[in-house]
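The complex is shown incomplete by one protein chain, all other protein chains being positioned as in the whole.
First chain written, first letter: the chains are A and B, and each begins at residue 1.
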Amino acid sequence: MSNDKLLDIKNLTVQYRGDVRTTTAVDDVSFGIAEGEIFGLAGESGCGKSTIANTILRLLKYPAEVAGGSIMFNGRDVLALNGEELRQFRWREVAMVFQSAMNSLNPVLTIGEQMRDIFTAHLPVTKREADARCGELLEMVQIDQGRLKSFPHQLSGGMRQRVVIAMAVALRPRMLILDEPTTALDVVVQQEIMAEIKTLQAELGFSVLFITHDMSLMVELSHQMAVMYSGRIVEQGPASTLHHRAAHLYTRALMNAFPPITGERVELRGLGEGVRLRRIDNLAPVGPNHWAAPISDEDRMSLAQQSTGAEGGQQ
Amino acid sequence: MRFILRRIGFYLIAFWVSITLNFMLPRFMPGDPISRMLARSQDKMSSEQVQQLQKLFGLDNRPIMEQYVSYIGDMVTGNMGVSISRFPTPVTEVIASQIGWTLLLGSTSLIIAALLGNLLGIIAAWRRGSAMDSALPPLLIFIGSFPYFWLAMGALYLFGIVLGWFPLRHAYDSALDPGFTWAFLSSVGYHLVLPALTIVLVSIGGWMLGMRNTMIATNSEDYITMAEAKGLKPQRIMLRYAARNAMLPSVTSFGMGLGFVVGGALLTETVFAYPGVGYQLLGAVTGLDYPLMQGLFLIITAAVLLANLLVDIVYVRLDPRVRTH
Partner (left out) sequence: MTTPITTATTEAVKPARVSTRSRSGLLHGLMTNPKAMLGAIILIVFILLALLAPVIFPGNPSRITAMASQEPSAAHWLGTTAKGQDVLALTIHGSRMSLFVGLIVGVMSTIIGILVGLTSAYFGKFVDEILSAVTNIFLLIPGLPLLVILAAFLPPGVGTVIFVLILTGWAGSARVLRSQALSIRSKDFVAASQVTGDRAGWIMAREILPNMASIVMGTLLGCIIGAIGAQAGLEFLGLGDTSTVSWGTNLYWAGNEGSLLTGAWWVFIPSGLCIALVAFALSLFNYAVDEVTNPRLRTVAKKRSVSAPLAGAKETA
């Protein structure tokens, strides 16, 4: 992948060091996100998506450790930043919307105090200036300024997530990481939040790393996307290509998990029984700007035994 | 507000329970220590005083319910009879002259221990694996394992008798007249050092460990990760985000801690002959002064309940979530 990417992750490996054994949560993963691009990262729970997000902001905690690879952001080596550089990098360059707004807001501080913190930590502003900007931010996500004095538990789930989004764009970062931003919300609110994000993105032009297991949402929003399985990327390419012409059978299984409302009838199958891969090989090109991991012989054989509809992988 | 009202209701019930306990003890316990006590000291009392004590201790043959109702009335209005050992001073007067010392000693040592212990706990949790995190807790647990009165006696022996640095007994130099003079106040402070120090020493470990463990639990909360992602300065995350939340359980323990300190004052004050309610309670027990004993128990309980109510009010200020529920 070329060097003009805003975010460039190469051969990233993250491990959880245990007393007895070490688990590899992210295994030799590479991808890049261009300026203004929305990049989707899909996969089931526990496949390593969120670990990647946390690694970009260097939020990993013991016993998780980066075991190899590099993360370049705008030409800077993120993994080499020292304490103060890292602090400046966080939120100013890359901000993040966490999965649960309820849990990611401090329960004992008001919304206003938590937003103000962002400005006072990064910019030479007075409290009053910061408060004024917090108010503007809230209005931007259609929340009344008066809510600055509210505590998190006094807001609805959707409102809280809006507040978190407003916080994320506070410093006009060049990239936003959305880690399953709508999973904890009901469907209607989900739509509102996604619309909000789209509007903001169009307005402010930041890049997005969008993490979800909701494929329909991802296809709708992303330009490029990658599918992860067990710490490995199994397929990567333009979202529309993956949607219509997925090469890897795991991607197809994921896409099928969300059947179209119109069109031919597809038999629904559980993901778990459908696809269990033992080994994932390195990505190989399967089309223009489109890569997929070849299915290993071992997996092909075991899949052939249980397969009913989906025949093993691409040839 | 509703939270506070509920708590007040609860404390009133707790107070009623202790009055009831007081009422029942002399009436339902085996043996008849009260009659013996009255028989011994009857000659020095007026018949009025004897009657009042008979009424308080259920020797007046009225129906039990009637006794109970009038007993609660007497306790609430502070009509607790006369002290036998300090005859003829009323119980309430004896207590009033001493509770101040206990509160001084108890609150000084509790505040120092809680502040210092919590601070150490915060630092230990923030610097996991540092010397403070790995060496200090076992050391403090070890110190905390000693019986409190034993440490106090040891300190008294070492610093009082052997080294002669601190006074051996009482709350101030008895040659001085109590008043707001520098000489008197400094004497009070000087006499306070050793008793307070021993309490702090044994109780600080509990505070530190509790805070450390809560901080560690809090540190894995999402809002701490979010605060880090926001690029806040580490001290700010530690104090405004982690410690601010982790201190909530500590505030609750503060009320409980006060109960232990005021209750434990019995031992401290005994060792240091400190003229507080604990010392007096033991004196009342050995002098078989049942009216004073019961009065002290009730007042100590009331003080603890009141302190807990204050803690509740502080808690409401600190945790916005209880305000709305």
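Basically, contacts are C-beta pairs under 8 Å (C-beta built on N, C-alpha and C of every residue); 3 or more make two chains touch, one makes a residue touch a chain.
Just so you know, these numbers come straight off a predicted model, no measurement behind them.
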Options B:Phe3, B:Tyr68, B:Phe149 or B:Phe184, residue touching the unrepresented chain: B:Phe149
Of B:Ala14, B:Ile72, B:Val188 or B:Leu239, the one touching the omitted chain in the full complex: B:Ala14
Touching the absent chain when the full complex is considered, from A:Ala67, A:Ala184 or A:Leu204: A:Ala67
Touch list for chain B against the chain that is not drawn: 10-11, 13-14, 17-18, 21-22, 25-26, 29-31, 33, 126-130, 133-134, 138, 141-142, 144-151, 153-154, 156-157, 161, 202-203, 205-207, 209-211, 213-214, 216-217, 219-220, 224, 228, 234, 237, 249-250, 252-253, 256-257, 259-260, 262-264, 266-267, 270, 278, 281-282, 285-286, 290, 293-294, 296-297, 300-301, 304-305, 308
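Rule of thumb we're sticking to: only the chains that are shown with their structure count from here on.
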Touching residues on chain B, where the partner in the complex is chain A: 220-223, 225-233, 236, 240-241, 244-245, 248, 318-321, 324
Contact footprint of chain B on chain A as seen in their complex: 54, 57, 59, 61, 86-92, 95-96, 98, 100, 103-110, 117-118, 121-122, 151, 153-154, 167
